[in-house]
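Of the protein chains in this complex, all but one are displayed in their positions.
Here is chain A:
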Amino acid sequence: MENTYTDVEAQELSQSSETEWNQYVLVDVRTEEEYQEGHIPNAHHIALDQIEQRMGELEPYKDQKILLICRSGRRSVMAAHLLSDAGFQQLYNLKGGMLEWTGPIET
């Protein structure tokens, strides 16, 4: 069950180049308020409690790498499990979450 996603260190990713980020479809699973306060540019927003209903929005990205983002990297793991159960294959988890993200932030 745990073998469903790949961890990507937030710190390492923040320090790498833009092409590195661009290989992922970014999905922020925090609450609306948290997202408004600041998120990684171009991140889609689907709160964890809505992810099951709104999974369809991610359907077009099914064969791309989906990077799940939250504050600490816990909710994104749960999102990864949900998406994996729904048949998503290329799932990545921002380990350390926004807490360890030092790259650009957009409000």
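By definition in this document, a contact is a pair of C-beta atoms (placed from the backbone, for glycine too) under 8 Å apart; a residue touches a chain by one contact, two chains touch by 3 or more; residues count from 1.
In the analysis below, contacts and distances are computed from a predicted model.
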Of the listed "L-beta-lysine 5,6-aminomutase beta subunit", "Branched-chain amino acid transport system permease protein", "4Fe-4S ferredoxin" or "Peroxiredoxin", the name UniProt assigns to the chain that isn't shown is "Peroxiredoxin"
The one of A:Glu9, A:Glu34 or A:Glu100 in touch with the missing chain is A:Glu9
Chain A positions in touch with the non-displayed chain are 3-4, 6-9, 12-13, 16, 20, 23, 65, 89-90, 92, 95
